[in-house]
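Removed: one protein chain of the complex. Kept in place: all other protein chains.
As written, the chains take the letters A, B and C, and residue 1 is the first residue of each chain.
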């Protein structure tokens, strides 16, 4: 049964040190506010899971929240590298980051298996690739009918999945639309689910076959307008491409990164304050 | 690339004797008109596939179109048994009908595997059931990670799949909504696809995440208003429950069945004539 | 049955409905299971979540569906997903509390036959519709509730065919998910499975029904619970809501019959 609360309480209730947690979003509807709240609550030793780790995972990794990352593509879309992610892998700063690396098709299949109550998934994957040499969670299995060899990978079942969606109704039913990515599967694969939404509405007015998470598969619904920034929320706001570019500069330098995180995240109480803090800086920059 | 034509030409181009063919629809949007056209063209030795064979499959089986049936539940929903289906299995009339029987979850997984280009699918299925004893297409496989034993079944890839949908646009993009059943998977699993629609429209005006078959996966689109009768088309017409009940009487008796099929299907040129023929009979009945 | 206020069939539906706890998720078969689940929704369990295998999640039909995929289910559902999704993400995903089923035959372990009666599988005397969703509902739902009319032809010692079981009795090495507790509701009584042996044990009689009557109509040697109880007769409200629902249903579906 979905409970409504603020993001701080939801994160504090479910996100504990050492758990496996997925904050999913495929370039659209990325749950940035939730990731930043986890940083604020100084969680440690998390096993982070995500197909496409980007800025918010760069922030979490750079602030030392993660001991392990399971992923298939890590970058700042349209910009380039993730510097905190790279530095963690290349130099072990701020701590050693173990990685488990798959392809997109595989990660999607793993979430599907988790959502489907299956222990593993099969795919036509990795033919000729070196990835299986470095990942014992990629194995091979023979078809009992044709004898073909296929890749097999274990189901993903995060302790907690957090996603951001456009809206929820008064009961906590959640509507996701536009690029829906892997969010439904990531939520259904998890033991607990937090959903941040742009808006809580009286009625979803959803098309009959829309992508809906019923209230009874969601633990907490938190209204966090703008909570996907700098990514976008179809129907609400566009992506902040300029911020994505700025992130390249902020994150390239350890000290600059840490100072920025301190100022805008650790020293703010919630996402609204974070946005205000960013705004204030922008105005300073513009007037300077 | 979707071509527009009448149903007679579409069936005659793609439905040949001896092929494996699925006419799918899950109580909603059942492609009755297409099945009746196959009867009219006197196709033989078909391997019929469907999760829920109902009246139109009863008609095809009773008229001797089928040599084999792969299915998971055969009945006249809300009414009872399918008499032609039963007589074919129990007494071999009008011909021996080989059957291959699965569960719904399994059939759905088989279509998914077909649509996914995989040779097989896995499921938590058939624990303690006698079905695997009679069906060599149900096997078991061990998870390479947990050691659990799961059911495995081969992909379904019909030579032709026929479905009925609400509408198609001028390019042949097809929209299905309401209870969407297994239609998308059945279409994507097949080598060739025929779609009958209630209406060809200028624009689908479909929600962004609607169930759409793009024109380039469809061979033929045929406008056949009412083509799902006696099932229903969400947004167009309701189910004709009275006809479903009447079918019980018509189909119970071999001679009555054959006379009815002769009069209403073999002696009519297409679905519109069939509907007119039924109407005429109803008026006679009412005035009698 | 001497109480003329209600029929045995009404008692069966009402007792089955009482088993539905509010906020549970029920995977519902058509017929009496659907009537019972909706009666529960309209009385003590307004927040029960009804799933039909056609893909409708959270259906709240105002009249009972004639088929598993009536338009009424789609129109009143919270969302409608595809058939593969309903079986994979929702049933097999372990999200169903109660699977609500009927059957042609049931044995003392609550295993179901919906395949054939008599003869051999290849040449049956009577061919039934087949498995549908039941083999996997039997394993993936946390509990199974069965509703069927009591007779020696339906509660049998030996099934003609085991269509749906769910018990991990074939091999120890298979660590797949096993079947949860079973409750059988008939027009005479309620049986609950013994958690140790999985055997259905007579646990409650409908009012005015005797153990002897139940034994007489049961195909196996029946065990009776030490804590045998007698179910409460239908309340006025239960009867009113059930009859109202059934009348609405008849009117809706007959209306169509008149048009034909």
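Please note the rule applied: a residue touches a chain if its C-beta (ideal position, glycine included) is under 8 Å from a C-beta of that chain, and two chains touch if they have at least 3 such contacts.
Treat the numbers as computed from the prediction; the structure is a model and nothing was measured.
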Not-displayed chain touches, in the whole complex, chains A, B
Contacting the left-out chain: of A:120, A:216 or A:232, that is A:232
Full-complex touch with the removed chain, picking from B:188, B:222, B:242 or B:265, is B:188
Per the whole complex, from B:6, B:90, B:209 or B:268 the residue touching the absent chain is B:209
Only one of A:31, A:117 or A:181 touches the unshown chain, namely A:181
Missing-chain contacts on chain B, rising order, are 1, 112, 115-118, 173, 184-185, 188, 206, 208-210, 212, 214, 216-217
Even though one chain is not shown, chain A touches it at residues 26-28, 51, 71-75, 77-78, 81-82, 85-86, 89-90, 101-106, 108-109, 111-112, 123-131, 134, 140, 146-150, 178-182, 184-185, 211, 232, 234, 238-246, 282
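One rule holds for everything that comes next: only the chains that are shown with their structure count from here on.
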Looking at Cα centroids only, farthest away from chain C lies chain A
The distance between the C-alpha centres of chain B and chain C, rounded to whole Å, is 28
Note: chain B residues in touch with at least two other chains are 123-124, 140, 146, 148, 150, 178, 180, 211, 234
Expected list for chain C, residues touching two or more other chains, is 74, 80-81, 88, 92, 140, 177
